Every structure is written in C-alpha cells, then in structure tokens.
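Below: one structure, written as structure tokens.
Every protein chain of the complex appears in place save one, which is left out.
Coming up: chain A.
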Amino acid sequence: MNSKWFSLVLIFLLLAKFAIAQKEIDPVVENIIEAIASSTDNEDLDISDLTQQLYAYYHHPLNLNSASVSELESLYLLNDLQIEALKKHIEQFGPLIDFAELQTISLFDKTTLLKLKPFVRVSDPSSHGKLTLSNGENEFIIRVSQNLELSRGFKEHIYAGDRLRIYSRYTYNSSDKVSLTLLGEKDPGEQFLQGNQKYGFDFYSASLSFRNWGKLKQLIIGDYCLQFGQGLIMWTGYGIGKSALVNSMVRNGIGPKTFRSTTENGYFRGLSGNFLLTKRISLSPFVSYRNLDANVIANDSTSEITVSALQTTGFHRSATEITDKQSLKEFLYGGNLLIEPLKRLKLSLTAYHQQFDKLLEKNPELYNQFDFKGRSQTVYSIAYQLSLNRFYFFGEESKVVDGGMGFITGMMMSVTPKATLTIVHRHFDKNFHSFYSQAIGEASTNTNEQGFYSGITVNFSPKITINCFADVFKFPWLRYRVDAPSKGNEFFGMLTYSPSKKLNMDVRFMRQQKEINLSNEEVTIRPIAETIKNNYRFTSSYSLNEYIAIGNRIDLVNYSNGIAKPETGMALSVNFAIQNRSKRLGLDSRFTLFDTDSYNARIYAAEKDVLYAYSYAMYQDTGTRFYINIKAVPLKPLSFWMRYSVYSYRNKDELGSGYDVIKGSQKSEVKVQIRLTF
C-alpha cells in the first residue's frame, strides 16, 4: 500500500511538469507501415487491415489496464520487454491511475510515451469498451481506381474485363465481442457480373468473429489469418522484419485473427478459435479448405496432372490466368496449445497438416531440388518466451515431417532504461520448408539460411534516438539466380532528431552486401559476384500548426558488383499537407524528382493514399512522380477521397513489360473512395 502512495505522489509531481498534447497520429502510423512494407519488400502489400486497426485504436483507445498482450502487440509501438514490464507493474501496484504513471516504469521512455498516447487510455479495468451490442458500428467503403493510359492487354483485348479496380468492404463491430467483415474486389482487366465472374467480384471474402464469450476467447468463421510463435511455421498477414523498428522484429504470435485484406493469398478459409482450457492453458484449433491459383500441367508420359508453380498475384484477367484460377485445392488443419507453466514463461506448441489434391512439383533446377515436392506436409514447432527482469528470451524450434528443421533463438535486453538490445540467431535447413512461414530472415522464404541479427535502440534524450542493426547471413545451398553457396551482410543505422514536437529530422544509412550471379545468361559456369548497395536517406518533417505540414526527403543509392561500372540513384521530394479549421477538408501532395541508373539502384518510398489504402512508389530510371490526395467530410458519417498520381519519365516512349506495356512516357492513376459509417 505504501508503494501505491509513493507512486501517486510521483505521478502528481510529474503531471505538473509533463503534459503530452494530442499529436497527429499520421506520422506514427506511416512509420509503422513503412517498416512493415520495407521488410516485406512487396509492392502489392495490402496494409488496410493494420491501418484500420491503428485508426480504430485512435478512435477507441485501448485501456492499458485491461488490454491483453496481443492487443498491446498489435499497436507495434511497444516491445515485449515493455509489455511485460507494464503487466508486472499493474500486478504489483494495481491498475494504472493515469497515463503519466507509465513514466514510473523504467522501460518506458518519453519517446515511446509520446507515440503511444493517442492510441491508449487509462480507466477502470472492468470497462472494456464504449460500444455495446445494441450500439454497434457499421462501416461501408467503396473504392474505385483506374489507370488513365491503356496498356497493351486492354488495347489488344487480351484482358476480358474493363480497366476499373473496384473494392468494397462492409464491417460491423459490436464492442469487442462480435465483428463481421464482407469484402469484394475486382482487379483491372477482370470481368464484373459477366463472363467468368457471373457473381460480380472476382474475389470475395467474409468472416464472422466472436470474442471474449467466457472461455471462448475467439471464434472466427470464414476467412482468417494465423500468427503463432516467432512465425517460423505459421504467420500470415503482415509482420515486421529487418527495418527501422529494430526491436520490433521480435514476434509474439497472437493466434487467429480476422482476414480483411485483398491480397488473395496467405489466408485460410474455414474455422478457427481460441479456447481457455484452464487458467494457464489455451487451445487454438483451426481448419481450412481453400482453392489456390496454380499453374497446372499434364505430364505427357504418365498423364498425371501436376502443379509446377503457385500463382500469388490474384489477377484473373487473361485466358491463362483464368485457367490457373482456383485449380489447386488445399485442405489444412492443425492447432496451437499455449501453456504458461510459470508466470513469466510461455510455451506455444503448433502443428498443422496440409493436403493438396494434386502433386506439387516445381520444374527441377539445381537450386530448388530440396524444395517441397508432394501432396501433403506436416509441420510442427515449439516456441517459447521467458522474461526475467531486464531480459526477455524467445525462440522457436520446428521440424517438417520427413524434412528439415528450423530454429530461431533470441534475446532482448534492456541494457539501460534508454537502450534496448536484441540479438537473434536463425538456422533453417535447406530442406526445411513451411508454406506459411514468415520469420526473420534475409530471403523471402525461411529456408536454406543461417544468420545472426543484432539490433539496438538508444534514446539519448527525447530529442535524439539512434536505431541500428547488423545482420550477417549465409545460404549453404544455391538459390534462385545464385549458382553457389553464398553469404552476405546488412547494416542499418538511423539517427532521429526531434528538437521540438513540430520538427522531426532523421538520417539513415543502410548497406547490403550479397552475392549473386554475375549474369543471367545461359552459360556453362555462371560465377557469382559480390554486390554492395548503399542507401542514404535524409528526411525532415515540420508541422507549422495543426493545419499545415511540410516535409522533404533525399535518397541516395549506389550499387556495385565490383566489376561493372557502379550504378547510382537519387531522389528528392517535397510534400505538403493542409487542412481547413474544421478538418473536414484536407489535401496532401508530394512531388519527387528521381534519377537512377538502373533497376539495381532503384529507390522505394511509401506514399500517402486514401484512408486504409496504401501505396508504395518505386523510382527507377529518370523522371518525376507526383500525387495529390483530397479528402472531404461533408457530413460526419460520410467521407470522400480523391487521388491523382502520375509517373512521368524522360526519354521514354514505352513503359512496363508484357501485357502491361503503355505507349508514351506517363503512367497515371485516378482513385475515388467513399466511406459511410452508421
């Protein structure tokens, strides 16, 4: 009781000194999105779910006193050490009384608190949310976009449908107990309500989810994602890998979650749930039956039908793409058992079995001979987390039945309250292969790799932060376009300087060293060469007041393989955002000038888009990029967005490749979105 009083006194002392103003959350959200995007290196990443989640927390802040570990994880702002420290603090001193009390926890520095503030609240642990069953929230979104230039696929009528991309989604949320999502999407070139798409959209997804009904913590009927352990065998949806958020690559699987994306792959269709068996044991079973897009070929000699490759683009425009559509059936089932034998120890056992209706066999190449081949696979793993004061140990050990093994072992440590260090070792056998793995690694799949990662964040003061990581890796077997065992390393360093709440500046450096084939020509021996890519980036952002914000960014890249002439790239941009006093009308825009020698010296940049949508620009060759977003909220339940974006190249009369070829030097897109809440 004494300590409770002590902390109370402390809080009031601090409160007088330190009041955190409500800050625009956009930069925070943007940072998280960029970290996820840069680590997945996927241009077609659908991040709407994450954006929606963060904005949902902004509108209905998470109660720190009752939030579960998985809810706190899903903010992407706290590391596991901090979450454990918070839980421990509440256990020891009782529920938090005020947000400022977090400052008494040594692992919470001012920087973290500033970022966290908009998304959380502190109130009675029993009050679980403002919404009740009778007072649910409905949201309907429709988004239509189109490229203004005709590509070859449309000109030559190779694509069956029209040029529009249409996306629509309906969600219903009632407290945190029931939620329903329905979504439909049509890509450009896909038919709508005719031909092959008689039922309208090309892609439909639906899910109904129930949460916190006594022992039933979660039940999802329909489409869902699964995230267990460190993601070594099962992690669908997004996950943070190597990025500027250096300590966020430590995973903590949150189990089943609703699928709300339009990626058209990496999800499950069926049933999954999470049940509390006893106070310390919970079970998450799952079962899924789904059609996958695959390239099916009939074997001439045996007349057996085999699958040579899975198609993950989600496009069903041309005759071949339509033939590949849903040509492979996948049946998957399994479960996860989460046990907490001790207060600070968690064990997570996962196993799943996967069955295809056709034989999966890639075209044999030297590099892929250890890849998955067959009709079925069983994978199991054990993951663990142990927190001891300033240390947090984690890992996952897994095995493919009749296949290889994969290991992840790591530790996060609070060196001082201002510095957090993470080290992770990984080892994936060359015949270890799980279709749904997404653990930390250099390669896009967790196979044939060994590596050691170390990252550190130091908050010198609320004004100056340093984030660094170093990763060394080795691929013991050949890889695609690497005809020998190879190795490499990666360094990242970022210095952030925020002299005031209005101004934020950072400089980053990244160096990637990797070995790849010197050329891709068909010759007897293709030697490998060491390539080095250096990236430098400066960004500044400044909010003049609540209504006007501007920013600049400079990117420099140089790439060399030690033999050919080094290639360089550069991009300079300025962005500008303004909104009116009522915040019902807003505009933001960015202009970029880029000049890069080649694809190797390309530069990526996250772009603002209409709400829940996400854009990632790639600057290659010489030209300019411009976009403008306009937002209007005429009535509270009704919002409109419009976006125009254009790439304009110099000295080019043809863009793209294959069916996407556009005549001319410009590629532009128009997008409109309407959102209705009731």
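General observations
Convention: contacts are C-beta pairs under 8 Å (C-beta built on N, C-alpha and C of every residue); 3 or more make two chains touch, one makes a residue touch a chain; residues count from 1.
Convention: contacts and distances are computed from a predicted model.
Of the candidates "Carbohydrate ABC transporter permease", "Acyl-coenzyme A thioesterase PaaI, contains HGG motif", "PorV/PorQ family protein" or "(2Fe-2S)-binding protein", the chain left out of this view carries the UniProt protein name "PorV/PorQ family protein". Of the listed residues A:189, A:273, A:395 or A:623, the one in contact with the hidden chain in the full complex is A:623.
Here one chain is not drawn; of A:309, A:532, A:550 or A:585, the residue touching it is A:550. Checked against the hidden chain, the listed residues A:54, A:107 or A:570 yield one contact partner: A:570. Remark: the omitted chain is touched by one listed residue; of A:150, A:277 or A:503 this is A:503.
Checked against the full complex, the one of A:593, A:628 or A:670 touching the unshown chain is A:593. In the full complex, chain A touches the omitted chain through residues 499-500, 502-503, 540, 542, 544, 548, 550, 552, 554, 570, 572, 574, 576, 591, 593, 595, 622-624, 626, 648, 650-651.
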